[in-house]
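Taking it in order: structure first as structure tokens, then the write-up.
Heads up, one of the protein chains got dropped from this complex, but the rest are sitting where they should.
On to chain A.
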């Protein structure tokens, strides 16, 4: 028989998991890029990889404290954004898409190659960098929580830090998007020539947006690696597409959309994977093996996202009125 309670409790855990927080933050970065500025950044996985490797390498190879490791990651992503932006932001939006997707792949392959194994750990990746982060934990040893949310002190620390960063950056995004800066950014999304004709340095604004959203992605990459190890295979283009799926699910030009979208995405994913794997165990799906069941969940999530995009194309938090004028 299927243990429904277990399936639902596993799914519920995803609501506050650090992975959900990481995806929410990466999607918030994309909301700045794509939703507000209209920049087609298909390399968010690259920014996340820079955060992950920037943090892990700083701690492991250079023994830097947590704050310095975070700054190294942010610095790396600012440089990455400048390298991507300087040649492409003067061009049409699609060029940025091509360049970012290629650059993110280049980064992943550089991290995978054996040449730098001593520093990057090649395909095995890196681990053992969590000590200094765990040492900052003020929560005493033990297991805390209620219902399905039972975690030890490190897991709670991680969730608190992860979601605090998400909430703070969501507030920051909300603040700047309702400021005159946000108005210029949204104007650029609509028509950059018109904004240029009004005396705004469009190139500089697009660069600021690219850097800011990239830094969000980098912080997301750091939160992402704290409950697991750094593995280069995690930073494939599919990561970027999952983040895009979350963004469209929640609503591209919204603040809450990426956060709630990430929760829905991960709860659904966990629910489908728990349900299918137990259904196969119980013999409900005789034509399937456990391995196939692991893949089916992505198909089901894909269908769920398609249904949302077809029947609610503005996303959950998007403004329906906007769609009336989409060309």
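Simple rule for what comes next: contacts are C-beta pairs under 8 Å (C-beta built on N, C-alpha and C of every residue); 3 or more make two chains touch, one makes a residue touch a chain; residues count from 1.
As a convention for this text, contacts and distances are computed from a predicted model.
> Pick, from "Assimilatory nitrate reductase electron transfer subunit", "siroheme decarboxylase", "RNA polymerase sigma-70 factor (ECF subfamily)" or "ABC transporter ATP-binding protein", the protein name that UniProt gives for the chain of this complex that is not shown.
The record for the missing subunit names the protein "ABC transporter ATP-binding protein".
> Of A:201, A:238 or A:290, which sits in contact with the chain we cannot see?
Considering all chains, including the one not shown, the answer is A:201.
> Out of A:187, A:232 or A:315, which touches the unshown chain?
Looking across A:187, A:232 or A:315, the contact with the absent chain belongs to A:187.
> Write the list of chain A residues that the hidden chain touches.
Interface with the chain not displayed, on the chain A side: 172, 175-176, 179-184, 186-187, 189-191, 193-202, 208, 212, 321-322, 324-325.
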